[in-house]
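Quick one: this structure, given as structure tokens, is what I'll be asking you about.
Complex shown without one protein chain; remaining protein chains in place.
Per-chain numbering from 1; labels A, B and C assigned in written order.
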Amino acid sequence: MQISLNGVLRSGADGAASVEIEAATIRELLTKLVERYPGMGEHMEQGIAVAINGVVYRDDWTVAIPPDAEVFLMPRIAGG
Amino acid sequence: MRYESPASTKEAVALLAKEKGDAYVLAGGTDLLVRMKTGFIEPDLVVDIKRIPDMTRIKKTAGGFKIGAAVSGAQLGASKDLCKAWPGVVEATNLIGSDQVQGRATMAGNLCNASPAADSVPAMIAAGAKATIVGKGKRRTIPVEKVVTGPGQTSLKRGEVIESINLPKRNKRTGDAYLRFTPRTEMDIAVVGVGISLTLERGVVKKARVALGAVAPTAIVVPAAARALVGTKLDNAALDKLAAACSKACNPIDDKRGTADYRIRVAGVLARRAAKIAYKRAGGAA
Amino acid sequence: MAHDNRYTGQKFQVVGNRFERPDGVDKVTGRARYGADANAPGQLVGLVLRSPHAHAEIKKIDTSKAEKLAGVKAVITSADLPDHTGGNRGMMDILENCMARGRALYDGHAVAAVAAVDAQTARKALKLIKVSYKKRPHVTDVDEAMKDTAPVIHDWVFTGGVDPKPSKPSNIANRTQMGHGDVDAGFADADVIVEHSYKTEQTHQGYIEPHACLASVNPDGSGELWVTTQGPFSYRTVCANLLGMDIAKLKVTSSEIGGGFGGKTHVWTEPLALALSRKANRPVKLVMTRDEVFRATGPTASTSIDVKLGASKFGVITAATLELRYQGGAFPGPWGMLGCMTGFACYNIENQRSVGYDVIVNRPKVAAYRAPSAPMAAYAVESAMDILAQRLGMDAVDLRLLNVAKEGTKAPYGPIYGPIGIEASLRAVKDHPHRKGKLKKNQGRGIACGFWFNIGGQTCVDLNIGTDGTVNLAVGTVDVGGARSSMGMIAAEELGISYHDVKVSVADTASLGHNDTTEGSRGTFSSGMATIFAARDAIDVLKTRAAKMLDVPVEDIVWEQGQARATGKGHGNLPSLTLKEIAAKSGSTGGPIAGHNEVVADGAGMGFACHIADVEVDPETGHSKILRYTVVQDAGKAIHPDYVEGQFQGAAAQGIGWALNEEYIYGADGTLQNPGFLDYRIPVCSDLPFIDTTILEIPNPNHPYGIRGVGETSIVPPLGAIGNAIADATGVRMHHAPMSPVRVLDALDAAAAQAQVSAG
Partner (left out) sequence: MSGAVMVSTKINGDVVEFACPTDEVLLDSLRDRAGLTGVKEGCGTGDCGACSITLDEQLVCSCLVLGVEADGRELGTVEGLSDGDQLHPLQKRFIEMAALQCGICTPGFLVAAKALLDKNANPSETEIRYALAGNLCRCTGYDKIVRAVQAAAKDLRKSKKR
């Protein structure tokens, strides 16, 4: 499936706006991503969030990714 | 630090005269304590004048009002006679800080703190107020505008203390006003302040006094501004001249509270507005 | 999400009412204990020595005289805070910000600290510390700091996010780009293009309670910290890391918190207090002065922003770009990135690009301030939207509605939105009576939209039922605005009992699992979710116990309105058992009854708002007075409407302060000129009107009650709304916030001069 990368994260994937990765869970997705793009490791350290069909997940890596889902990787944010 | 709270002016003067180190008079304390807190000053002696009965009273005298140096803004505001006679002076003093600050702050303290932006000072000057100063064996009375000589500087000599601020008796046809500009409605320091006192005769300005604050190292008297009004019924031409004279008299700086240009411009604006209020209070047709 | 989406048409018994808060009496009687209100036996007074320079090398610190002063028990410098960060740059930044390491990076940067038997002695000791500085060139303005000629503050900062990687260090820590579509093609299609630059000055959260803590570290390596904080668990982790302590051995208790708004999400003097206590082997109380709070905690960024909008003659936005330059103080931050993520979030824009720069200057390390980075970007975007509406001859609301983001719209940061409330907010504003009120001369009206994220995160609660049926709920998110009421209401709702039978406390770090900081509008969303699940967990236990009491299989027990009832054949005559009855017998049915939940509260909704402001401008002084103000915001579900309104009003008031008068003013020497409440002008009571509120409830489908966070969004629209109102009143557009009297009068003068030139 196609995984879109927020602008901030593209530097970790050789500048790509999106990558093709097959994954059933967030954990699988992130593991495969770092395997293919070691540069993503730095972004992972700083915190990453995964939006699946618009719902943002920050910490729970067990969440399943449905087929045909829109998957978007973005940096984690905090607030006031 | 020694703290003394004498019961008489004489005692206060003696304490101040004897002290070899840094001595300060504590009236309302709303400036003094802030300067102590920020480490700006480290007094060796503080003489609290609030337990001197004469200094905490407003007395009506043959010549007008004798306002003790420790009289708070709240006390001024509660004096019906004073509010009626010199509403501009009372309003100016009551603009200093919050109700809490009003419970303590004094005109004499506002004067001696010698900030260019002190609210009560232009109003006092416009009203023709005088300060009675007591030193060892000496008492002198000088116009308020002769007290402050520069930012944080006064003409008081070592060991001297202001005993009272004296306001003249109000002429029936005299009205005064003070306006200041601040970004907030309250709890602020004047960016510009204007005090005006007018005396009328059949609607024509006979006498005028105009003083500006926060536009020069000290509050300033502006005779040219007064002259612009004398002989007029406060028509637009006179007000234009007043505004121009006020703006011209300004010698301000750029600082965190406003720019020099802004102060020059707004001094004229406020002068017009204050003059109208004073004129109305003096019985002039609005 | 795994749980059911029961939010639609939910009938609530407790939720949605306005109950009195459990901390109310303590707070109106002076009994509530804040950061500075705790004491310990043998406690010392801690004070911090700070740099008077904007940027200076610290050649030498001589503490010998201070150490010899009678009553001084410890003096520390950076030498007493060895590097335990293990190469973690972010942690190193925090450590260096807590105390300068060889270089003072801003006016107010801590250089040493003392602990003494009383305040007098501590003050004396500070004066006895001799620091020799060598001044270095400084820069405090964001645009100046980006220039090639600016002094480079750190030799280890190389601009990230650019290709190829730079070879020279720079004050630009990061470049971020986001967006989608073809911006050039979009602008080529535009009939109208609006393009302007804006500046916003640095503001501070301005919480009334200064940072304060009481630290106690024992020689055995254990310690306690009583502190005013939004995140006791995060304070624990960070302090333990910086001091080389075991996390479990440091117990952090959050006091009542006297305001935070993001400023109490990070540590400032707490590690110093702990280090002093460790060195002195005595408890140390360290309370910041207001001056220190302004100079040396975490205000928000000052910014410089370019915005460009292109639209068809019918008002459809064909392209939009933003370039955002945010200074993060003396260390890198994520602030430009957040500007990129939020700037265009209210709109559906096919072709958009946002570029953000994070810039380092000689100012204190920026922290989050309520919807961090969003108000500045929104000021530029909402001003531009207004100008666009004028150019097109369209109503300001209609233009926004035409381009509004909806469910399915692609957000600036990438993903598509679920159900969101900006369209509903705009429609509520369009029909609001406020929009129909008449305006007089020199008065104007403006509207503006705003967006901020909600976040969820790690959460953990404990719910314990006493033998009399009353309930203790322990949460780990700090209560900043009435959350204890809301949590009590949620627990009561689930259990089917009275609100008054639930007592909610904020637990310390030794009593509960990790909870993320109360930030990002997450408190009620995430602890609310965990409370629901903990209550349901407790209900399972209650049902088991009821089954035992009634001697029926647990499968036959249902829980309805606070009672266990047996259903099924032959159970018809059995009595229902109330929670109280079951609790009373708990000792003989299996022991205490409790519910627990730990959850990663994902699926946080998005917060949207639209505001209306009426302003009167004095054309002779440039002074703006707020005549009327209305907030419309989507809350998802308002648990306690009073506190939701309170968040809307408080956020709006902070935005109004920012719009009109609040700003950090630095002198030419790089020192802060106005570190106090006299000259840092937050709105006073007489500056504001009543702030009208409309709560919309567009449920967040990812929360069982539909809750969205409400704390932050409403600080976003005021700058734009007030700028637009001033433009409406005067015909003059303000490009620099705060729109203070001096700036407004200057702009009016410039416009008048321009008009004269044109006429001539």
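Definition applied: a residue touches a chain if its C-beta (ideal position, glycine included) is under 8 Å from a C-beta of that chain, and two chains touch if they have at least 3 such contacts.
Nothing here was measured: the structure is a model prediction, and the numbers come from that model.
A.B. asks: Which chains here touch the chain that is missing from view?
C.D. replies: B, C
A.B. asks: Thinking of the whole complex, not just what is shown, which of C:Leu95, C:Ile691 or C:Ile707 touches the missing chain?
C.D. replies: C:Ile691
A.B. asks: Specify the residue from the set C:Arg21, C:His138, C:Arg522 or C:His703 that touches the hidden chain.
C.D. replies: In the full complex, the listed residue that touches the missing chain is C:Arg21.
A.B. asks: If I consider the whole complex, including the chain that's not displayed, which of C:Ala185, C:Ile208, C:Ala248 or C:Ala510 touches that chain?
C.D. replies: C:Ile208
A.B. asks: Spell out, residue by residue, where the missing chain touches chain C.
C.D. replies: These residues touch the chain not displayed: 18, 20-21, 23-25, 27-34, 36-37, 118-120, 205-210, 256-261, 287, 289-290, 480-482, 642-643, 645-646, 649-650, 652-654, 676-678, 682-686, 688, 690-691.
A.B. asks: Identify the residues of chain B touching the omitted chain, counting contacts across the whole complex.
C.D. replies: Interface with the chain not displayed, on the chain B side: 1-3, 5, 26, 28-30, 33-34, 36-38, 43, 46, 48, 50, 72, 74, 97-101, 103-104, 185-187.
Just so it is clear, only the chains that are shown with their structure count from here on.
A.B. asks: Based on which chains are in contact, what kind of graph results: line, ring, star, complete or other?
C.D. replies: Here the contact pattern is a line, an open path with two ends.
A.B. asks: Need the CA-centroid distance for the pair chain A / chain B, whole Å please.
C.D. replies: Roughly 67 Å, centre to centre.
A.B. asks: Can you give the whole-Å distance between the Cα centres of chain A and chain C?
C.D. replies: Between these chains, centre-to-centre, one finds 25 Å.
A.B. asks: For chain A, give me the residues that contact two or more of the other chains.
C.D. replies: In chain A, no residue touches at least two other chains, as defined above.
A.B. asks: Please set out, as single numbers or ranges, the residues of chain B touching at least two other chains.
C.D. replies: Answer for chain B, listing residues that touch two or more other chains: there are none.
A.B. asks: Using the touch definition up top, name the residues of chain B that touch chain C in the complex.
C.D. replies: Touching chain C: residues 38-39, 181, 183-189, 191, 255-259, 261-262, 265-266, 269 of chain B.
A.B. asks: Quick one: which bits of chain C touch chain A in the complex? Just the residue numbers, please.
C.D. replies: Interface residues on chain C, with respect to chain A: 1, 90, 160-161, 163, 176-179, 205, 260-263, 265, 334, 337-338, 340-341, 368-372, 413-418, 452-453, 455-458, 517, 519-522, 600, 602-604, 702, 711-712.
A.B. asks: Can you list the residues on chain C that touch chain B in the complex?
C.D. replies: For chain C paired with chain B, touching residues are 123, 291, 620-623, 660-661, 665, 673-674, 677-679, 681, 683-684, 686-687, 740-742, 745-746.
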